[in-house]
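So, chain A:
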Amino acid sequence: MAQQSEWEPKLLGFLCRWCSYAGADLAGTSRKKYPANIRAIKVPCSSRVDSLLIIKALRLGFDGVLVSGCHPGDCHYLTGNYRARRRIAITKKFLEYLGVEPERLQASWVSASEGGKFAEVVTEVTKGLKEVGPNQLFSERKLDGTKTKAGS
Partner candidate 1 sequence: MEQKLRQEAKALLEQNKVDWIIGFEPGSLKFTATPLITRDKNDTERLIINPFIVNNLADFLTGIKGRVGIVAKGCDSRSIISLIQDNKIVREDVVILAVPCPGLIDLVKIERLAGKDRDELDDISRDGDKVTVTVDGQKKEFAINQTLFDHCLACELPTPQEYDILLGEPGPPAPELEVSGQNIAKLKEALPAERWEFWQNEFSRCIRCYACRNACPACFCQRCFVEETEPQWVMPVPRWQDNLIFQIIRNIHVAGRCTDCGECERVCPVNIPLRSLAREMYGIVDELFSFKSGMDKEALPLMAHYEQEEAEDLFK
Partner candidate 2 sequence: MTVADTNQEFFAQGNVYLPHIAVIEKIVEETPGVRTYHFNFKDEKLRKEFTFQSGQFAQYSVLGTGEATFCISSSPTRRDHLEFAAQRVGKVTNALNRLGVGAEIGFRGPYGNSFPIDSLKDKNLVFVGGGIGLAPLRSLIWNVLDYRDKYKKIDIVYGARTPADLCFKYDLEAWDKDKTVNMVTTVDRGDDGWKGKVGVVPKILEEVAPSAGESVAIVCGPPIMIRFTFPALEKLGFKPEQMLTTLEKRMKCGIGKCGRCNIGNLYVCRDGPVFSYAQIKDFVSSEY
């Protein structure tokens, strides 16, 4: 992690279109400062985010994933974020057990009016990612000699 000073983490955000995506917009229009590390994907609801999307993002080399939806009780579809909460909770705990740094999967509740909170969350998550460094989870590293050159 020698080049940490120049390195900027890449964060992928899955933002619910009804709240967090609007919250991100608001943060922009009201000139709240937050790191430019996040790339946002608009999703219809935080419950749209299957764990596959999260893992795939990490596989593709994103350093972290942020899933953000409406506050519990405020879901446009009434119960979507409750379901998202269960799924993200088990995914987060399970990835942690496997050895994925907890900073790499973050989740938050940000409403359409919380531009400030959105900026804070992204700042905090980006800071966390800078601390854990680049995502090398799926990069080809030394493996014990099971698949050697002559073996394949």
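We adopt the following convention: contacts are C-beta pairs under 8 Å (C-beta built on N, C-alpha and C of every residue); 3 or more make two chains touch, one makes a residue touch a chain; residues count from 1.
Basis for inclusion: all candidates are chains of the complex that A comes from, given by their letters.
Keep in mind it's a predicted model, so treat the numbers as computed, not measured.
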Every candidate listed belongs to the same complex as chain A; state which one touches it: 1 or 2. 1
List of chain A residues in touch with candidate 1 within their complex: 51-52, 55-56, 59, 72-73, 79, 82-83, 85-101, 106-109, 121, 124-125, 137-138, 141, 143-144, 146-147
